[in-house]
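The structure under discussion appears below in the form of structure tokens.
Every protein chain of the complex appears in place save one, which is left out.
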Amino acid sequence: MSPVTLSAPRQVGKPQPALPGGYAGQLLRVDLTKRKAWAEPWTPDEMRELIGGAGLGAMILYRETAKGKGNVSWDHPDNRLVLGTGPLAGLPVWGTGGLTVVTIGALTNGPTSTQANGFFGTNLKYCGYDAIIVQGQAKDWVYLYIDDDRIEIRDAKSYLGKDTWETQDALSRDLGLTGHQLSVYSIGPAGEHLVRFAAIQGDYGHVASKNGVGAVMGKKKLKAVAIVKGTKALRAADPRGLIQCADDIAHDLKTDPSARSLYEYGTLPGVVNLSKMGALPIRNYTTSLTGDVDMKSWEAPRLREGFDHRGHQCNACGMHHCHMSVIRQGPYKGKIVDEPEYEGWSGAGWTIGATDQSAVAWLNTQTDRACVDVNEFGWVIGWVMEGLEKGWLTKQQVGFDLKWGDVAGADRLLQMINRREGFGDLLAEGVKRASEKLGGEAAKAAIYTGKGASPRGHDHRARWEEMLDTATSSTATMETGNPVHQTELGLPARINPFDGVEVAKLVAGCRGRRAFEDSLGICIFTTRTRLENICRALSAATGWYYTVAEAMRFGRRTAAINRATALRCGLTPNLEVPSFRYGSTPHDGPAAGQAVSAQWEKMVDTWYKEVGYDRKGGKPLPQTLKDLGLDWLSKELWGKKA
Amino acid sequence: MPRRHLIIGGGTAGMNAMRTIREEEREPSEITLVSAEKPYSRMVLPYYLDRSIAEQHVFTTSAALLAQWKVKTHVGRRAAALDTKANVCTLDDGSKVEYDDCLIATGSSAVRAPVPGADGANVHSFWTLDECRGVIASVTPGSHVVMIGAGFISFTILNSILALGAKLTIVEVAPRILPRMIDDAGAEVIEEWLRAHGVTIRTNVKVTKIEDARGKKRVKFASGGDLVCDVVIMATGIKTNLEWLKDSGVRMNRGIIVDDHLRSNVPNVYAAGDVAEGRDLVSGQPALHAIEPTAQEHGRVVGANMAGKDVAYKGSLIINIVEVCHLDAASFGAWDDAKADTVVGAKRDRSAYRKYLFTGDRLTGAIIIGRSGDVWTTNDVGMLKGLVQTGVRLGRFKDYLKAHPFDVKTAYIASGTAGTLLPETVLGRPAKAPGETPVAV
Partner (left out) sequence: MKVLKITPERCTGCLRCEIACSYVQVGAFQPAKSVIRVSPFEGHTSYAPYTCTQCAEGWCMTACPVGAITINAAGAKDVLDDRCVGCKLCTIACPYGTVFYDASTRKAFKCNLCGGDPACVHACPTAAIEYEEVATRDWLHDFAAERASHVLATNGGRR
């Protein structure tokens, strides 16, 4: 394989304006069809407009994936895979190794913005790049090697078939680099076999999981991106201010009652907390009761102490989150696993009826290694288990029997999905397509949204704001999320969670925050401080004066651009409904009887009104676009009449 | 305790000896220094050559400091004879210095290949300050320099010659470069790197003659293919300065044979640095190490012993490092031991190369090549030195190191090397900072 030489940044006639601080200053463009890679400069104006990560990616998708009046599909060579980071990555603010993957994903065939952490952003920026934009498709399997100015598209044959951890082990060994000297983000067998919910995993346990981004990478025959820790310098406009702000954020995360448990235990407390609200998804939504399980053993301290656990933090992070665990007992004794996030405990655990903590921890890591989205994995496996129990699936169909909580069996199915063997081939399409194919009872039991997104690992029948967010989203996962201090945005601190109008107003009111955070190169958990603090950090890094108002406006701009791309992909408002099971009414547990379906239309109507989008066609209204400073988009969406 | 110390040679060994005497002594003593040149550091000359430092910077002491140390000086004089019965040293001007004990640290000089024209105009050696000045006067931007010899000395000035804007050709009689510092495979990595950086290298060529050619020099080879150039630098080796000791009764092999206190067969005569055949740390056998760190350690050990302390020397480790065009190459200990259990690691795309030589489960020699900017290279350079220096037993981490030649740190730390090193000092006490040396008692 011949190395690809990196061309020098384009020379512009007039002197370049000074870069804002925090930025590496270049985008790395990789064309796999042409086997070429080159650095593209981007301007300070573009940086202020698009920031990075989600914002930059949204614009690239909108600009570069149009095809006639529609859009290229996820498996088209012209699809873009943007692996972006942002201005805070690599800096001393906690949790700043950020990766945001933006692409047309395989599950919804529409846009995605999904993030992970680790050291991607750190290593990439120290090499001199703010994002990687991958286009085209390689003829043979390759991996991308980045070492400062040396960029090579290398043969990846010897890594094929390896899971994500094995891939990183092998690359570290072959390149002679240990630990965080090398950051590797790769796909596992699932991505290689175009499993529609395949994910991208990096640095042992950090997964950009949504919308089959791993399948997109697989279609491009890009096995991995290996980034040597670069040697270049990052400068902050106000380094002292930045360090001060980083310390303030750290203080807030450590001491604020709403963030403290996250600081101490990451997302582990979610299991017990959500179970109390009826939002822990149990056995494919067939119940909301934890039964005879000792929930005390699921409290965060005990959950963690059950393992020999070790810190495995992302760049500059002090959260006691992201741990490695060594399993102490049982059949998986001695195995090193990634301490599951709440989502892992739910997707590889409760959703499929598994409550043996060691086994769940092991299975969760199996999904990371394979590498699929653990949420969709849960919805798929739970659906199969329910089907076998109820008889609308048979042992013959599946190939073997699988009972609730059978972790080894779930792994067996995972490996079949991974390689699209037997029944695994159908399941690899995701639960929406699989259930639609089978029809009948099977169709009624599957959990998904009309657009095809996998809900997060909650029982959203008790969390309507997340159901609404997931269903209306243009990015195949929760597009908004709610902030820690929603009062900061002039929103009420508490609402009635089962009042559709209040829910819709809250979701609409928070809109934009997630896109802003995902553009910075920072973790979604270390941003659980006041938005004002994040804006301060951004200002200190870049030298801009960035306000909360600008942040929200930026986020809404990004959401509007994603919406435009999603519509081009055919993701229209008529698809903004939960599946039958997803939108059903819990019959037991704390949220029993709360019927989201009864309020769905009203909730969506209110949301559309609040966000200023056209309820029928789904487009952001001309006035909304004008307010966001998106006159150009208005012209493109509405034509001259706007 | 001896009251009159004579130090012959003002290089690294001599300077360190004098300083250590002043640090260690409890009673006043006299020190006399005989030095052919005003003391300077040879290590620093390449940086003077490319003008990154001023000439003043090369000197390791001053008249004022020597006066503060109460050192009587005979600078510009050479020792001509040593009468070890009478304890008298005769200098080249006929004057005599009496002593109670003395240190021979007369170092080495450059030798030129015996070819016709080797002593002609614009043919230089590069060893002393004077020779350095000669090269400075003749190399100008754009001039073509032919360096004869691809050994350590040439490589220390290679960067400087290039920095001066000269075009450089290196010729070597051996089949490859750095024959006494790096193995074949390592030499190949460096050669490749140098060629990529515009240095012409011709190996396996024997110079037969150097002629004048209309204001230029013509270097002729046995195999033909003459080179015409502006300047010739002969870096064809060094020899120890020991002829003057012929009739002294001091026992010599290739150098002066010394015991573990660096004493010669004459109990009040010590030797240090290039001229001393002291103990080699790895082999335990006497060896001649013409390197700076050995001179420094020798000097300090002798100084302490002259001041009445009883310091036994564990032995010196061969260590060499050279940087060429931002590529580092270093070797340690018995790097060419054919009997050793050997492992090699290479990353060609990063010009990185490692070779580790084990005896049992101890690391007894190593070669490391890597880019200077690569901090992990520097990290590993030191750790490999530590492993060879301590000779810690690697146990199961030997296999680890063999399997992961680029992960030195795990083996180094897990085998407790740092802990072994912490109590270790050359003089049995913490070293003093330069400038901390007290004035004479």
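Each chain gets a letter, A and B, in the order it is written, and its residues are counted from 1.
Methods note: contacts are C-beta pairs under 8 Å (C-beta built on N, C-alpha and C of every residue); 3 or more make two chains touch, one makes a residue touch a chain.
Worth saying up front: this structure is predicted, and the values here are computed from it rather than measured.
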Candidate in contact with the missing chain, chosen from A:L28, A:M47, A:L91 or A:V548: A:L91
Identified contact with the non-displayed chain, of A:G291, A:G311 or A:G593: A:G311
Sole residue of A:L99, A:V216 or A:L234 that reaches the chain not shown, by the stated touch rule: A:L234
Missing-partner contacts on chain A, residue numbers: 90-92, 94, 119, 122, 126, 168-169, 172-173, 178-180, 203-204, 229-236, 239, 243, 250, 310-318, 324, 326, 334, 336
Residues belonging to chain B that touch the chain removed from view: 12, 41-44, 46-47, 52-53, 57, 60, 292-293, 296-297, 300, 319-321, 323, 326, 328, 330, 372-373, 375, 378-386, 389-390, 396-397, 399-400, 402-404, 408-410, 412-419, 421-426, 429-431, 433-436
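Just so it is clear, only the chains that are shown with their structure count from here on.
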Approximate Å spacing (C-alpha centroids) for the pair chain A, chain B: 58
Touching residues on chain B, where the partner in the complex is chain A: 345, 347, 349-350, 352, 373-376, 404-407, 409-410
Residue ranges of chain A in contact with chain B within the complex: 3, 147, 150, 173, 175-178, 181, 231
